[in-house]
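Of the protein chains in this complex, all but one are displayed in their positions.
Read from first to last, the chains carry the letters A and B; within each, the first residue is number 1.
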Amino acid sequence: MTDIATDPASTPPQSTSRSLFQLAAIRFRRNKAAMGGCVMLVLIALFSYLGPLFVPHSYDQVFSSYVTVAPSLEPRPDEASLEGAMQGVATRARVNLDAFEVTGQIFSATISAEDPIDPRTTRYFDRANEFDDTKVVATEKDGRVLKVEGNVSREYFLFGTDPNGRDLLARVMLGGQISIAVGVLASLVSLGIGVLYGATAGYLGGRVDNVMMRFVEILYSLPFVFLVVVLVVFFGRSFILIFLVIGAVEWLDMARIVRGQTLALKRREFVGAAQALGLSDWQIIRRHIIPNTIGPVIVFVTVVVPKVILLESFLSFLGLGVQAPLTSWGALISEGANNIQSAPWLLIFPSIFFVATLFSLNFIGDGLRDALDPKDR
Amino acid sequence: MLSFILRRLASAVPTLFIVVTISFFLMRFAPGGPFNLERPLPPATMENIMRTYQLDQPLWRQYLTYIGNAVQGDFGPSYIYKDNTVAELIGKGLPYSIELGFYALLLALIGGVTLGTIAALRQNSVLDFSIMTLATMGTTIPNFVVGPVLTLIFAILLALLPAGGWGDGSFSFLLLPMIALALPQLAVFARLTRGSMIEALHADHIRTARAYGLPARIVVITHAMRGAMLPVVSYLAPCAAALMTGSAVVETIFTIPGVGRYFVLGALNRDYTLVMGTVVLIAIFVIVFNLLVDLLYGLLDPRVRHD
Partner (left out) sequence: MSSRLMRAAAVALLGSTLLAGAPAFAETVLHRGNSGEPQTLDQAQTSINIEAFILKDLYEGLTIYDAAGKIVPGAAESWKVSEDGLTYTFKLRENAKWSDGSPVTAQDFEFSFKRVEDPKTAAKYANILYPIKNAEMVNTGKADPKELGIKSVDDKTFEITLERPTPFFLELLAHQTALPVSKASLEKNGADFVKPGTMVSNGAFQLVSHVPNDSLVVQKNPNFWDAANVKLDKVIFYPIDDQAASVRRFEAKEMDLVYNFSADQIERLRSAYKDQVHVSPTLATYYYVFDGREAPFNDVRVRQALSMAVDRDFLAKKIYSGSQLPAYSLVPPGMANYGEPAKADFAELSQLDREDKAIELMKEAGYGEGGKPLNIEVRYNTNPNHERVATAVADMWKNTFGAKVTMSNLDVSSHYAYLQEGGKFNVARAGWVADYADPENFLALNLSTNKTFNYGHYESKEFDDLMKKSYAETDPAARSKIMHEAETILMRDQPIAPFLTQADLWLVSDHIKGWQDNAANEHLSRFLSVSE
């Protein structure tokens, strides 16, 4: 009996919602900008998550010979700097450099000193990032003069290196992995809480709204830095905590906006009609209120994503967030901002990826809005 | 209406009380105190200081003392900036923050709504695309990048504007920080306006009015704008509160003597009383602006009632 009574009532909305969804999907796929955004986003994700497999350098590998070198398509070291590098090695090894020559991948050098030279000196050559596999090929004057040979080891730094001598390309990839994850997950947390909270407060109104909105005001005012520091003390540094903390502060604006929309929506005819049909409050919020707030919500999500990605770097400042030597786009950009004049590539490369990601998300957001807008079918 | 305002103002008292209470204990749970510095103090000195500031008392007694004083408007001395009381520090810095924040808000609101409206009217045109590109850049590029870049160009390379400071408060000093402060918010307003304007322009009654041949501009202003302003107004409250209480980043980059820096610096220095001052300050701004916005809702859309 109950089965029969509920079935006809619950089936139609399900079938319409499925077809609505399909309709939206079709419209979304027709939107060129949105599809372009999707492709771009997939490319950036592939770059970040799979890219490290194709880069020979790890994100935390220090190249002490290549601290803050500019990006270049040519391998390092270039011919001009080899001689200088060799001179540096000789100075460190406390020997004189008499001759130095490079043919192809092989270098040969003659070194001399007052006293016989320890053959282990070759380690000084291998120690420099520029040289590799150094061997003594001839010993003269009782070991006071050595002829050594070895390989010149060449490295590519397409994005240059950071002030610690790490490959920026590998770091931008790593930063992408973390920032994309944080951006997507934390925005979803804030989206979920904000929309539900705002719609509920706005729809129920009255005393409930009043209390719920006062709660939002309290959260706005709490000292954020202390909140983070205390959480770190109690829970330590954890990745999940990032989402909780960011989610906890970033849903507030969303809730205010959704509530504002809801206040107007609930006086509209179709809500009255739904109430007359005997739908529960929750059903009305879910089927009629929330879908109609989609426009401003999507716009606001595209604002929240960059905010949370940048907020993450402030969290790492306080000891939450990702721990060095791990990094994120936010951290890379703020580090780059400090070096605008001396090493602009530190700012430019992570920014390009960050901005490209956000543009893609905006196109996708606009496409979703157009596709899902219930007023626009 | 009046009773609504009065009720809301009355509810501000418990809100403030809860904020102060939570903040007070939250701060004390954080490790370190105002006198844990890189250079540790000798134990005897530390004892003298703790006694002077009554930090050696049990926490509940400190709390009661604080509440007792705060009710009388005494927010205590700053633990870090010892020559000043919290009220003096905030009182000196706030006018700068409000002035700068107010101009930034005006720029963001007027600029954002105008650009958003233009984009909506010329939907999918080159103009629309350019405006939205600018808006996306505005929300994406953080002001700790925009600020230094602006200074490099206008203060150092072209030497047209000062690189920082409040100076005599003239327009040339305010221009760059104002832009850095306003840009992200301008972008948000533009995007919100464009989205809801497009929706509003598609609504049946607007289509009808347009079909009757009324000049499009009047239709836009009288009908569409009103409904479309709702999300903009919703965002106005938190945005205005944030801009007028200053931004730590912009104030630091442009060396502006506002109160924004105290939110971060105070917390990092564990300057409990100063942080509490900023907490109360932001709470008041948020409460007042939320109230104003709730009143604005009623003006924009008669369907929104305050019950």
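What we mean here is this: a contact is a pair of C-beta atoms (placed from the backbone, for glycine too) under 8 Å apart; a residue touches a chain by one contact, two chains touch by 3 or more.
Not measured: the values here are computed from a predicted model.
Considering B:V13, B:A44 or B:V126, the position touching the chain not shown turns out to be B:A44 (whole complex).
Here one chain is not drawn; of A:F28, A:F47 or A:F317, the residue touching it is A:F317. One chain is missing from the display, and on subunit B it is touched by residues 30-33, 36-45, 47-49, 51-52, 80-84, 89, 92-93, 95-96, 98-99, 148, 151-152, 155-156, 159, 162-169, 251-258, 261, 265, 268-270.
Taking the complete complex into account, residues 60-62, 64, 67-68, 92-94, 120, 123-124, 127, 163-166, 229, 232-233, 237, 316-319, 323-325, 335, 338-339, 341-343 of subunit A touch the chain not shown.
Basically, only the chains that are shown with their structure count from here on.
Rounded to a whole number, the gap between the C-alpha centres of subunit A and subunit B is 26 angstrom. Remark: subunit A residues 205-206, 210, 213-214, 217-218, 220-227, 229-230, 233, 252-253, 256-257, 259-261, 263-264, 267-268, 295-296, 298-300, 302-303, 306-307, 310, 333-334, 336-337, 340-341, 347, 351, 354-355, 358-359, 362, 369, 373, 375-376 touch subunit B in the complex.
Subunit B contributes residues 11, 14-15, 18-19, 22-23, 26-27, 29-31, 132-133, 136-137, 139-142, 144-145, 148-149, 152, 187-188, 191-192, 195-196, 199, 202-203, 227, 230-231, 233-235, 237-238, 241, 263-264, 267-268, 275, 278-280, 282-283, 286-287, 290, 293, 297, 301, 303-305, 307 to its touches with subunit A in the complex.
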